[in-house]
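Removed from the display is one protein chain of the complex; every other protein chain stays in position.
Entry: chain A
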Amino acid sequence: MPTSNTAGESILHFTVDPNYSGKNLPGWFLMNTYLQRHLGQAMRFQSYDGFDACRAAVLANQYDLVYANPFDWVQYAQKLDFVPIAKPRNHFDEVYLCTSVATQIQEIADLPARIRVASAHPATLIHMVGLFLLDKADIDRARLEFVFTGSYQGVLKAILQGRVDVGFLFDEVYASASGLIRDRLRIIDRSNDAFAFHAFCIGPRLLSQRERLAQVLFQMDQEAGGQVLLRDIGFSGFAPVTGDELSCLTMLADEYISGHEAIDLRATSSLAIDDSAFVAAREDPDSGTT
């Protein structure tokens, strides 16, 4: 939604994934200033506390540039023709299963029979991978009772306040938390998939500046101001998103969001699942994706 300032210049609107609220936020305001200066274009940055509000605003066409989590950027690409142009270099989304050090839970095997789990939002990669970690540890999903907090800050609070037994925490949120907070958390498992990533996505109104914006992002690590800013937001640089990566993550997001499950579901859960769901989950390769 380009608006205009008092000088009649159009203003581009920029937002980031809600997990960047809190400690990371000043860096993202500076990122907005950096992009504004290098693009020579007025930009306005706004952040959100929760995933639903952020998605709704982007889907209502209120933004031209979004730094989004993988399942969201796939959605924006499909629904709004956004284009993912840059991802953090050598940096992937990973999940920590965290408990409070105030509990007796030292490892997954110590989790109680009925497990209260804090998760920011069910429609996130972090939630999906968190479930995978529990599946791999043979935790039956019928034992899980979710508390959806809307944000990772909410997950942190739920763990520290003892409202849950374990939380699915985005690794960047853990890393950017204060030492005081981290000292009160215990990581009992973590993913190491190096598969999915956040990305800068541009909307149709910014497409004409795609090359220029991409160059600004890719060259940030080559100048002093950019290097400082990259350190502030926790990255070493940005790299292009390839068509193959887009295709793989679109397949992954489509399967997850449409309710499919990995094909071992029946074996790892005592939840009642009818056969039609199982057949859909297995997919017919002849009509599947390539």
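The working rule: a contact is a pair of C-beta atoms (placed from the backbone, for glycine too) under 8 Å apart; a residue touches a chain by one contact, two chains touch by 3 or more; residues count from 1.
Convention: contacts and distances are computed from a predicted model.
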If you had to name the missing chain as UniProt does, which of "LrgA protein", "Cytochrome c oxidase cbb3-type subunit 1", "Acyl carrier protein" or "Sterol-binding domain protein" would it be?
"Sterol-binding domain protein"
Quick one: which of A:17, A:72 or A:135 touches the chain that's been left out?
A:135
Chain A residues touching the chain left out here are 128-129, 132, 135-136, 138, 193-196, 242, 244-245, 247-248, 251-252, 255-256, 260-264, 267-268, 281-286, 288-290
